[in-house]
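Every protein chain except one is present and positioned as in the full complex.
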Amino acid sequence: MIEGLPGLGLVGKIAVRYLARKLKAEKLAHLYSPHFPYFVVVGKKGGVRLLRGAFYYWKNKVSESDLVLFTGDSQAQTIEGQYEISEQIVDFAAKLHAKTIITVGGYRMEAKGKPKVVAAATNRELLEVALKANASIGPAGNPIVGTAGLILGMAPFKGIGAICLLGETRGYLPDPLAAKSVLEVLQSALSFEVDLSELDAEISKAERMVTRLRKIEEKRALQAEETRKEEDKRVTYIS
Amino acid sequence: MIEGLPGLGLVGKIAVRYLARKLKAEKLAHLYSPHFPYFVVVGKKGGVRLLRGAFYYWKNKVSESDLVLFTGDSQAQTIEGQYEISEQIVDFAAKLHAKTIITVGGYRMEAKGKPKVVAAATNRELLEVALKANASIGPAGNPIVGTAGLILGMAPFKGIGAICLLGETRGYLPDPLAAKSVLEVLQSALSFEVDLSELDAEISKAERMVTRLRKIEEKRALQAEETRKEEDKRVTYIS
Amino acid sequence: MIEGLPGLGLVGKIAVRYLARKLKAEKLAHLYSPHFPYFVVVGKKGGVRLLRGAFYYWKNKVSESDLVLFTGDSQAQTIEGQYEISEQIVDFAAKLHAKTIITVGGYRMEAKGKPKVVAAATNRELLEVALKANASIGPAGNPIVGTAGLILGMAPFKGIGAICLLGETRGYLPDPLAAKSVLEVLQSALSFEVDLSELDAEISKAERMVTRLRKIEEKRALQAEETRKEEDKRVTYIS
Partner (left out) sequence: MIEGLPGLGLVGKIAVRYLARKLKAEKLAHLYSPHFPYFVVVGKKGGVRLLRGAFYYWKNKVSESDLVLFTGDSQAQTIEGQYEISEQIVDFAAKLHAKTIITVGGYRMEAKGKPKVVAAATNRELLEVALKANASIGPAGNPIVGTAGLILGMAPFKGIGAICLLGETRGYLPDPLAAKSVLEVLQSALSFEVDLSELDAEISKAERMVTRLRKIEEKRALQAEETRKEEDKRVTYIS
């Protein structure tokens, strides 16, 4: 099972949603909860639905590793809700006899070049697989917040191994580049292949957005600078 | 069933309360909950009561569409409370064999002229009825917050269709004008007739209130302007 | 049953605690709850105890109206906790076959002279008794917040009449004067007699405290004024 809910840079959600679409995984079940935010979203044609999570199933025709994918609209809104939803996901994984749960998300870090992927796992074997697939070990003492983390904490109680893959991201905006790094590690670790080229369009779009925001920021800084100079002149004149 | 709790511009509450009064609907049941604010309100003669919701019943003598109206003092105060109260209302509707639930409320928008009414629904047929009755479809991705939204999300699980009608309102003050727009769509969609003229008195009162507040605001702005000019003179004098 | 938990000016707690002491009422039961603040208090001799409420019983030897008094360390800390504790108190009253519950507390109002007592009740007869005992009806629409209010809202569901007596208080400091007004109304309404003279010592003490705080406040205002004058001089000198 691969889990990716919205979080830093939406990395987990972007990765799992992309995977579900490219693999043409079919919807298996929904997860509703009073711990999600208390609103409904309106669709394009005036339809509505509750916030929810969704499980998707993908039959692997090559090897025996079928996949169940989980993503959703939102994290739980309270501490107790976070624990309950994570437990529900792990319970559902146990019911489906999942061997491993992989949680994916973002890791706040100013990445230079291609974002790296940091891994943590409930056992050494899983971690080795991720390290061979080009992930690295993050600094000790680091917290993994939310569902991606709690699932790792809970899975061993159900006899399920679990691993977390976090892509480096600044985290302020949706970050498909970090999601791509995570998907590359996933592919290599699970030995399946998905065309990631469609993500590149999203990445270019996100980069243009960042560039635009940076220009707005610089312009604002310049104006602030000039205002300050004007004020300085005035003060000089007074003296 | 028509639901309207306090929210933006009190639109939902004003509309349903007006309807219950004009239809002389009779009280059917109360809804109490520990998720309402923790105070009681004192009445005119020193009586008190808990905050609550109230269901009213109206026997339709012309066609077969009887109405149950629901309104109340307050929304639930916590996320879990919002879900629980919405579920209680939908359960009660199911118990009464309601065919449709209509939730009404406000939609934050600077309306030009007569406030429009935005609709969202759990199925296409219901939406069509509203569009014919002069409602329009709101922008996709818009959240409907609170009980008016959650009821729409939950009703299909009980086999009940549901639609939400939101009147455009600035939302800061009680807005009977937006409530009137909502009631006009309701009348046309449900083919019943209620005299809306008494709302006009409330509307004039609300408009006078807005005008008064605007004048106070303008006066304050003028004074601020003059204070600034005075200060500018003084600075000039220093230099 | 007479209930008085800490609230505005501690009026309810001061009144009920004084009554329990003067009537030599004996302790009947404790109320513990996870909705009270999460600390214990240390006593004079290094002992400790959880925060709690306490019920006291007083056998009326003259008439048949025995009293159960309830007071405690704190209000509940959450909305749901407020409802639960109020319900527990009403349930206990029902179990004891209490005929009436009287809740007492403070009412925020700058009192001129002797603080008045405002009453609200679940039925007209109870209210009449209070009005005859020199209480008055408060303004309609006023909320009664917390346990004193919720008990009034809940008691009728158990077939118990309830009335609330609120003494006018500024509410910032413990206000034994307001508590005395409440106790006078209580005495007159219930036809029992308790010597209130010991409250006068507390009242004088509270008044001295208020006077001292006012002087500190005035001194601070004066200093602020002088500082401002100094600054004005300086500005004048610049120009």
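Each chain gets a letter, A, B and C, in the order it is written, and its residues are counted from 1.
Note that in this section contacts are C-beta pairs under 8 Å (C-beta built on N, C-alpha and C of every residue); 3 or more make two chains touch, one makes a residue touch a chain.
Every value quoted in this text rests on a predicted model; they were computed, and no experiment measured them.
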Displayed chains contacted by the hidden chain, counting the whole assembly: A, C
Sole contact to the chain not displayed, among A:46, A:72, A:106 or A:146: A:146
Candidates A:26, A:80, A:193 or A:207 - the one touching the absent chain: A:80
Sole contact to the chain not displayed, among C:31, C:50, C:111 or C:145: C:50
For subunit C, the residues touching the chain missing from this view: 34-35, 37-50, 77-78, 81, 237-238
Residues of subunit A (touch criterion as defined above) contacting the omitted chain: 79-80, 82-84, 119-124, 127, 137-146, 149-150, 152-154, 164, 238-239
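To be clear about the criterion, only the chains that are shown with their structure count from here on.
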Chain labels contacting subunit B and also subunit C: none
Centroid distance [mean C-alpha coordinates] between subunit B and subunit A, Å: 37
Subunit A and subunit C: spacing of chain centres that average the CA atoms, whole Å: 52
For subunit A, residues that touch 2 or more chains besides their own: none
